[in-house]
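A single protein chain has been removed from this complex, and every other one stays in its place.
Entry: chain A
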Amino acid sequence: MSMYTGKKDLNKIKQNQKSKLENLQKCQVKQVEQLTSIYDVFQKNLHQFAGKYRDEISKNPDFREKFYELCDKMDVNPMISKKTMWSDLGFGDFYNELAMRILDICAKKYSIYGGITKITDIIDEFRRVYEMKVSKSDIERAINTVSSLGGCHIHNKYVYTVPLEMSPDFNLLLEVAEEERFVNEKIMQEKKGWTKERFYQKIQVLQREGLVWADKKTQTNMVDYYFPSLLNSYFDPLRSQMILQQLKQ
């Protein structure tokens, strides 16, 4: 028997492969159709659910969070502003309005915080001024919907409305200041291996933006630098207790 497969056989193989491929494609199309109709049903149900629990969603941050998690998983976005079945439930408006209020708060506090506003301070302000409970994820969602317009973004624990580009070095200084309450040349050298030059170069830029204040009255030969954006953390009662204990030792 010869190994050679004649032209007739080659065509037959090709024909088999072709019909297998066609069957596979038909199967896939059917699967996609089924999934699409499941997805449609789910969307409709979710929409109904959202309409029924609208009040709860707007009042309760935990409930709201779970609802949006579900939306995320199914790649449903109720926050788009184009006219869709979602926009008439007003969900898009909720986060747009929230974003405007957040930016109002950041603007109001700008003369102290210089454009770096702590999320916990924003949450506090909502509670006191608007008597509204908002969560960190609410603020993240709200800012993310408007950050494409430029001028603001959210990262880690802060909303940034500062024209300065927050490089990794600046973020690092902020992080260390969170832990130590302030930064100085020695702390940055010991904790992050920074040279004196690197430290003062960065600190100068931050001073020029009004984001950092110097404390020259430390009674050591070191100047400490504070971020007024962290003003409230400085007076955190738990932290104060910790400091008092440290002073006693």
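Note that in this section a residue touches a chain if its C-beta (ideal position, glycine included) is under 8 Å from a C-beta of that chain, and two chains touch if they have at least 3 such contacts; residues count from 1.
Assume contacts and distances are computed from a predicted model.
**Student:** When one chain of this assembly is omitted, its UniProt record names it as which of these: "ESCRT-II complex subunit VPS25", "Ribosomal RNA-processing protein 40", "Mitotic checkpoint protein BUB3.1" or "SUMO-activating enzyme subunit"?
**Tutor:** Of the names offered in "ESCRT-II complex subunit VPS25", "Ribosomal RNA-processing protein 40", "Mitotic checkpoint protein BUB3.1" or "SUMO-activating enzyme subunit", the one UniProt assigns to the missing chain is "ESCRT-II complex subunit VPS25".
**Student:** With respect to the chain omitted from the figure, which of A:Phe63, A:Tyr200 or A:Tyr234 is a touching residue?
**Tutor:** Residue touching the absent chain, from the options given: A:Tyr234.
**Student:** With the full complex in mind, choose from A:Leu21, A:Leu35 or A:Val129 the residue touching the hidden chain.
**Tutor:** Only one of A:Leu21, A:Leu35 or A:Val129 touches the chain omitted from view, namely A:Val129.
**Student:** Could I get the residues of chain A that touch the absent chain, sorted low to high?
**Tutor:** Counting only chain A, the missing chain is touched by 110-112, 128-129, 182, 207-208, 210, 213-219, 224-226, 231-232, 234-235, 247.
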